[in-house]
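Only a single protein chain was left out; the remaining protein chains are all shown in position.
Chains: A, B and C, in written order; residue numbering restarts at 1 for each.
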Amino acid sequence: MDNLYRDFILEHYKNPHNKGVLDPHDLHYADSNPTCGDEMSITLLLESDRVTVADVAFEGRGCAISQASASILTDTLRGQTLDQIRALDPQAVLDELGVPIGPARLKCALLSYKTVQGAVSGGVAEWPEMAEAM
Amino acid sequence: MDNLYRDFILEHYKNPHNKGVLDPHDLHYADSNPTCGDEMSITLLLESDRVTVADVAFEGRGCAISQASASILTDTLRGQTLDQIRALDPQAVLDELGVPIGPARLKCALLSYKTVQGAVSGGVAEWPEMAEAM
Amino acid sequence: MAVETSKQVIPGAFSGTALRGDFPVFDRPTGSGQRLVYLDAAASSPKPRTVIDTMADAYGHHYANVHRGIYELSEDATRRFEQARKAVAGFIGAPSEREIVFVRNATEAINLVAYSWGRTNVHSGDLVVTTQLEHHANIVPWQQLTREVGAELAYVGLTDDGQLNLDDFEAAIARGPRLVCVSAVSNALGTINPVAELTAKAHAAGALVLLDIAQAAPHMPVDVSAIGCDFAVLSGHKMLGPSGIGALWGRRELLDAMPPFMTGGNMILRVTLEGAEWNTVPQKFEAGTPAIVEAIGLGAAIGYLNALGMASVREHERYLFEHAWAALHEIEGVRLLGPGDPAIHAGVISMDIEGIHPHDVATVFDSLGVAVRAGHHCAQPVMDRYGLPATTRASFYVYNDLDDVTALTDAVRACQRLFGGA
Partner (left out) sequence: MAVETSKQVIPGAFSGTALRGDFPVFDRPTGSGQRLVYLDAAASSPKPRTVIDTMADAYGHHYANVHRGIYELSEDATRRFEQARKAVAGFIGAPSEREIVFVRNATEAINLVAYSWGRTNVHSGDLVVTTQLEHHANIVPWQQLTREVGAELAYVGLTDDGQLNLDDFEAAIARGPRLVCVSAVSNALGTINPVAELTAKAHAAGALVLLDIAQAAPHMPVDVSAIGCDFAVLSGHKMLGPSGIGALWGRRELLDAMPPFMTGGNMILRVTLEGAEWNTVPQKFEAGTPAIVEAIGLGAAIGYLNALGMASVREHERYLFEHAWAALHEIEGVRLLGPGDPAIHAGVISMDIEGIHPHDVATVFDSLGVAVRAGHHCAQPVMDRYGLPATTRASFYVYNDLDDVTALTDAVRACQRLFGGA
């Protein structure tokens, strides 16, 4: 019916990839979107080089967009270095979702991005400029 | 040219009636319109009954409307009782002027009214409701 | 179908279907190609053509700065602006238009009272009472005020079905508050509060009453004189009027005694380097050039509502509410908030659809041409009270009809089907 909720998103929402908590893990960060109550927590395990992602998992609750975006984003992280992840463009995350995201849902779509940034940046993360104040 | 400045008003402005200060007098009040700097002072002399106006005079400076309205208004006061003057309708003063008065000039037109009211009411006068806050 | 329902004239009321012709927005094709089913009046209402045209005409042919212009155009603008003030006064039963202060919105009106009356009259140790069903606009300014002066802010709690807890109210009042702040209608739940009764009780306890009529004035007759409250606030944009205009009403003797809030041009009588003398009300509270044409537009909106009749507006919405509530009630997995009694429920329905986040609901609805609000509705304490992060809210107005109620229930079912396997 609707291009936002096309099967791809709903499929990720209903059957998310990388769901859970890694134990042990090297990096962890949890965040939320207070305006809608979405919550997200991410754990990362590094290779012995300490800069490459070996494994990743997320836990969260909230809308389909926030959960699907976490599922899709975490799929792309294995094998990436922390620097590569820090350099990630939030627009790329939106593009990855492949459906139009209105201004009021940018924070839903980018909560996983923000949480990942918090994990790879020592626990400090800001909303990307585009999602600020929406 | 203009119905506001028709001869009647300009004539009163250029040659005002009742101009001056009565000495002696029974009642006196001075007032001003701070927004345009118009000033007005009125003296009244009463008959021996202490309630009927025997004579009246005004002094003032300001725009043609404020000065002409004082000239015209004071012409009507002799022989009136203080109660009659207190009961004066400000609309009657405007009607007496006989020309349309825009909202921004109501205080010009009614400064003489207010000053007369101050004189006959023991030194307390308010702008009539219609001229308030303009 | 639309043809058929255009005949749905409720006894004593009017046809919402027919009124849609007055609102240009309904000519707009939706992205999904369906007709627009607008169910978000509680956030802001569409504008009828008469408001838009009145504003275009005012901007085009009757515009100049007001109050001090000594030329025809400015006098014309001033007359129309002041006429709008009269219209607002008449609409809410204010004794005089000089008690109407034009502001941007209900939020500014409350802030004005909190800054001006509040900073002067609320002192350390004093109590201010608000309720847990208020919009943030009727909470945060009081949090700020009470924190700043060292006063206390108490909240009247809610019953499980979304009404004010009257025992709580009595207990709060018994503590002798300076001010009681309450909304006539809750924007998050639709609850209609018994404001005349609450006002009488607050007054008996020596408190003043500020009434938030932002959700009441657009939808039902409101008479501040009959209610007896002391302040009332509203927003034009929720009642068919423009954005950028709202009103504070206050009893004259209160407004007279209050210091100004913002200062500058228009609100002064005389300024010297040493200080300033204030103008009389309402100008004392209208610093700078006001939202002239927006006030005039609000006047036109009031004209439109008056022509319908506010009792009919209320009747119309009540009719839609009853049908919608009953139909939604039948759908499994839908939880409805607020009281079920239509006598105390405005045309606002807040719901939770089990297992589907309201943000997703709103997006799916949008794809069906149905515009609803999803979120906390600027009333997070209400959400907290009912253990929800957000709800989906549908709100009715004059242009809605039973087709819209059907579109709403259809959308709920479509959404459930889509997420069925979740």
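Here, a residue touches a chain if its C-beta (ideal position, glycine included) is under 8 Å from a C-beta of that chain, and two chains touch if they have at least 3 such contacts.
The structure presented is a predicted model; accordingly, all values stated were derived computationally and were not measured.
Q: Could you run through the displayed chains and say which ones the absent chain touches?
A: For the complete complex, the undisplayed chain touches A, B, C.
Q: Just to verify: which one of C:64, C:166 or C:254 makes contact with the chain not shown?
A: Spelled out, the listed residue whose C-beta touches the missing chain is C:64.
Q: One chain isn't shown here. Among C:135, C:201, C:219 or C:316, which residue touches it?
A: The one listed residue touching the chain not shown is C:135.
Q: Check each of C:177, C:190, C:218 or C:244 against the chain that is not shown and name the one that touches it.
A: C:244
Q: In the complete complex, which positions of chain C touch the hidden chain?
A: 24-25, 27-28, 30-31, 36, 38, 40, 43-44, 46-47, 49, 51-53, 55-56, 59-61, 63-65, 68-74, 104-108, 110-111, 115, 132, 135-141, 143-144, 147, 155, 235, 237, 242-245, 262-266, 268, 270-273, 275-276, 287-294, 359, 362-363, 365-366, 370-375, 378, 380-381, 384
Q: By the contact criterion defined above, which parts of chain B meet the unshown chain? Give residue numbers in ascending order.
A: 1-5, 10, 13-14, 35-38, 62-65, 102, 105, 108
Q: State which residues belonging to chain A touch the missing partner chain.
A: Answer for chain A: residues 34-35, 102-105, 129, 132-134 touch the chain left out.
The rule we apply is simple: only the chains that are shown with their structure count from here on.
Q: Let me spell it out: compute each chain's centre from its C-alpha atoms, then which one is farthest from chain C's centre?
A: B
Q: List the centre-to-centre spacing of chain A and chain B in whole Å, with centres computed as mean CA coordinates.
A: Computed from C-alpha means, the inter-chain centre distance equals 78 Å.
Q: Just give me the whole-number Å value for how far the CA centre of chain A lies from that of chain C.
A: 38
Q: List, in ascending order, every residue of chain C touching at least 2 other chains.
A: Not one residue of chain C touches more than one other chain, so the list is empty.
Q: What positions in chain A touch 2 or more of the other chains?
A: Not one residue of chain A touches more than one other chain, so the list is empty.
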